[in-house]
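Apart from one protein chain that is not included, each protein chain of the complex appears where it belongs.
Entry: chain A
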Amino acid sequence: METINKPLKRRSRYNSSEARVAYICLIPAFLGLFFLTYAPLVGVLGISLTNWTGLKSPEFIGFDNYVQLFTKDPYIKDSIIATIYFAFLSVIGSMVYSFFIAMLLNRKIPARGFLRAVFYVPFVLPAAAIYVGWSWLYEANFGFFNFLLSKVGLNKVLFIADSSYVVPSLSLISVWLSGNLIVIFLAGLQNVPSVYHEAAEVDGAGGWKRFIHITLPSMSPIIFYNLLMSLIANLQVVTPALALTNGGPGNSSRFLTYLMYDQAFVNYKLGYACATTFVIFAILAVFTALLFKTSNRWIYNEGGDDK
């Protein structure tokens, strides 16, 4: 790589008309990166230090919003717990589910393309409609799940109307939606060289041993990618609360992003909501950093050590 890049670094190699074309092509990206990404990022920090309500002009109040958020806010603690709880269940659930289905689909079975498409279908349905539809399955008296429970002789559960079941119930929907992970896992599995499996089989390794010692290590970069994407998506969960629960019952599904929405667009406390935004950002950053930090311990690198 080094040797190929070197000649490009000399200034004389930049062709001026080529560079001009490049900058023209990149105008949209420049606009987007500045106005839609980095300027708003600075904006969040700035606004979070003010008491802006949208009605009167903002005043600088230092870190008061953060102090209030962590000492007086009645929701923030429940909100952080609900968000992390939901993300934990959803990420673990969808990773296990999609890896399992991908393993099955990786075998030589008939109608594989069609079956793969079936598992992907939930992902293309509009999220709002999915939650409305599932709310019927979770219905307290006549819903399908309560019918199942009554069949096996268990008591009725209120699911999304019960504060201790709402988060697991919503996580189940999120697992159901994780068809995109299956497709990525499947592509990864198809890239595991079959030579490894054959060699291990000659050495007498059974199915489980081969899974632990061959499949998992060679899939580790893909597992990492899926873990990262699914964690980032699930920590930002908001649609179920908007479409279905309104944060309830109690505060049990008042996810952080919903809390931020509520503060900013229902109560018009823009400065305060930006402080909450920054908390979301911090939590995501911590989890992402942790994931990257531990990654070199469990990700197996095909070409040995890169660095």
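Convention: contacts are C-beta pairs under 8 Å (C-beta built on N, C-alpha and C of every residue); 3 or more make two chains touch, one makes a residue touch a chain; residues count from 1.
We adopt the following convention: contacts and distances are computed from a predicted model.
Novice: If you had to name the missing chain as UniProt does, which of "His-Xaa-Ser system protein HxsD", "Carbohydrate ABC transporter permease", "Oxidoreductase" or "Tryptophan synthase alpha chain" would it be?
Specialist: Its UniProt record gives the name "Carbohydrate ABC transporter permease".
Novice: Which of these touches the unseen chain: A:67, A:96, A:187 or A:212?
Specialist: Of all options in A:67, A:96, A:187 or A:212, contact with the hidden chain holds for A:187.
Novice: Can you say which of A:75, A:99 or A:134 touches the chain missing from this structure?
Specialist: Once the missing chain is taken into account, the touching residue is A:134.
Novice: Where the complex has a chain not shown, which of A:109, A:152 or A:195 is the residue touching it?
Specialist: For the chain that is not drawn, the touching residue is A:109.
Novice: Which of A:81, A:205 or A:242 touches the chain that is not shown?
Specialist: Checking the options A:81, A:205 or A:242, the one contacting the hidden chain is A:242.
Novice: Pick from A:23, A:70 or A:300: which residue touches the chain that isn't shown?
Specialist: Only one of A:23, A:70 or A:300 touches the chain omitted from view, namely A:23.
Novice: With the missing chain put back, which residues of chain A would touch it? List them for me.
Specialist: Chain A touches the chain not shown through residues 8, 11, 13-15, 17-19, 21-23, 25-26, 28-33, 35-41, 43-44, 47, 101, 104-105, 107-110, 115-129, 132-137, 139, 141-142, 144, 147, 176, 180, 183-184, 186-188, 191, 222, 225-226, 232, 235-236, 238-239, 242-243, 257, 260-261, 264-265, 270, 273-274, 277-278, 280-281, 284, 288.
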